[in-house]
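This structure is in structure tokens; I'll ask about it shortly.
With one protein chain withheld, the remaining protein chains of the complex are depicted in position.
The block that comes next holds chain A.
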Amino acid sequence: MFKIQRYNLRSFHLPNLITTTHRWLTTFSYDSLLKLKVDSTPIQGIVKQPINCSIFQPYDVVVVGGGHAGCEAAHASARMGVRTLMITHKIETIGEMSCNPSFGGIGKGHLMREIDALDGLCGRLCDKTGVHYKVLNRSKGRAVWGYRAQIDRKLYKQAMQNEILNTSNLHVMAAAVRDIVIDKEQLRITGITLDNHTLIPCQSVIITTGTFLRGCINLGMDEQKPAGRINDQPSIDLAKSIEELEFRMGRLKTGTPARLETKTINFSKTIVHQGDNPPLPFSFLNKHVWIKPEEQLNCHLTMTTSELADIVRRNVHLSRHVSQDARSPRYCPSIESKILRFKNQTHPVWLEPEGLDSELTYPQGLSCTLPIDVQLRMLRTIPSLENVNMVRPGYGVEYDYIDPREVKPSLETKRITNLFFAGQINGTTGYEEAAGQGIIAGINSACKVLNKPMFTISRGEGYIGVMIDDLTLHGASEPYRMFTARSEYRVSLRADNADLRLTQAGYDIGCVTEKSYNQFQTFKTNYNRAKECLQNIKKPVHIWRHLLNSSSESNTYRDDTLKSLYSLVHQAPYMMDNEKWLPLVPDDEGIRSMLLSDNDLCERLCLDAVYEYLTIRQKNEIDEVKRDEAFIIPDTFDYQKLQISNEAKQKLGEVRPTTLGSASRIPGVTPATIFCLLRALKKEPQSSLLNI
């Protein structure tokens, strides 16, 4: 059936090819598929849409892993119309939230809005599974509003599985992947093999295995067992396979706190935090979230005491996780390192609900790897947790990650054509960071199949771009987490304008569906019309003052400068006060009534006006960066032949930047080096290919 000679099968030891193929085919019995529809027991085989499913046609894209990166990747690839297969250990853990029961936050919320602007999943799923919506940073300016929500784990997982299992072009298989199969001459992906030695040929592979590569759980001093997540098997063969391909790998660690029984917590001793009213949706597609404001669950805040610090200090020698030297982040992952590194005795602990009908509470801020008995003693020193029942202890996870400098901004590896890495495997932490990479890897693997140019987001276009640029240039010496501080264009890259930044590009490449695009188009037309209208109403400042009726300063002096209403709407005291400025908008083309009926539109116009001055200033810089990004450095470029310092050669050789722009962002690379590089690139005719 396949020309086996073409494939260089490194772990392919079966004597008879036909047996293998046969075994693989038998897993497609219609019965097993029907059975799966009835109850979702894990099953080996391809799931879903037996009628459309033509198994005799090889897959285009295989996604290994069903976490947050895997789901976005598989869905994006399928949205773009290529045949996609997701392979995961267990179907029932697709979309599992392994750690905190929440999505979003400052910086992370921005990532979610961008994923949504590219028609990704996590934003809109959170809009129908959240139990407590809260926008962080409300007092600090719209550019850094952090959309965040507590999510019902079970509902989210169900919603995600429902989405993944009901997407055309996307099939799911429960299996473990053993090996990546490559064409050794061309260094190109040809397929993967499963642990039962089944070969699945495909054009592109996306690896999104999170913490499962040689994952290892730490709990106290004695318990250390291989696992990617508690009760889940790690991927050891796959790690070996990746290592054999000579990817630079490292080891990172992360942790998760204990889970508490909600009814044993005395909430009267905590500070109650309620959700927003009205709760704001993550997705541009939604006007509301599914839950009624008053039905939201509460979060509770308590603080650790000095007693807890004592217990930790006395027992810290019992924590293998802390004593080992796998690199942990500068921001403290565990309560142990918080106590050891900082003098303050008390640290905040957020008690977060795990879901509507869940009996568990997640104590955020208490990630810990001490032995079980110590953990319980420790917990019970915290006010409100004196009688708490610990359902599951906290634990640490250590895992292999790939040096992200091995991947290009498209997330394709530099070594192997059509092999992509996305998510925690690239050294990031957090669902949103994983999802953001997933969608890019998904889009690009499909682009490869469809012979389209690579889709990348630059630092000036989105936080996803900032993240991937940071990773591919500087590597990850600690788990990478998104903060708004990481973006130099924070005023331009706001959560509110993610759609204006990315949706058009997403539609052009094919990952945004017609339905979402139409909604975006409607909004954009209205937005442009309204903005133009506001910009065109010009009157002298003192007239505006009079009209806007700010009694305190009016009539003090005459100011004849002509200003548009647009340049005034954001100025205090009119700012965001729709009632004041809306009546001044002429209604000849129905713009006033449009604005009156669409509060969201008014708000976004005001926001743009607030940030306009600085965004224009930043746009110039972004364009200058883009110009340099257009010079692509070929993969095979030899830095040794440049007449530059050895230090610069070494740095460039190590990072192997993909464009002139990224080369200039490497610390220590001087303007002279960049010019040298530019000259050399101009000599190579193919290098001036443009990245647009």
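Throughout what follows, a contact is a pair of C-beta atoms (placed from the backbone, for glycine too) under 8 Å apart; a residue touches a chain by one contact, two chains touch by 3 or more; residues count from 1.
Following the convention adopted for this analysis, contacts and distances are computed from a predicted model.
Missing chain, UniProt protein name: "TrmE-type G domain-containing protein", from among "RAN binding protein 10", "TrmE-type G domain-containing protein", "Large ribosomal subunit protein uL14m" or "Septin". Screening A:Gln224, A:Ser319 or A:Gln364 for touch with the missing chain picks out A:Gln364. Touch with the hidden chain on the side of chain A covers residues 99-100, 105-107, 136-137, 139-144, 146, 255, 330-335, 338, 341-342, 344, 347-348, 350, 364-365, 367, 429, 474, 483-486, 488, 490-491, 572, 610-611, 614, 619-620, 623-624, 626-627, 630, 643, 667, 670-672, 675-676, 678-679, 682-683, 685, 688-690, 692.
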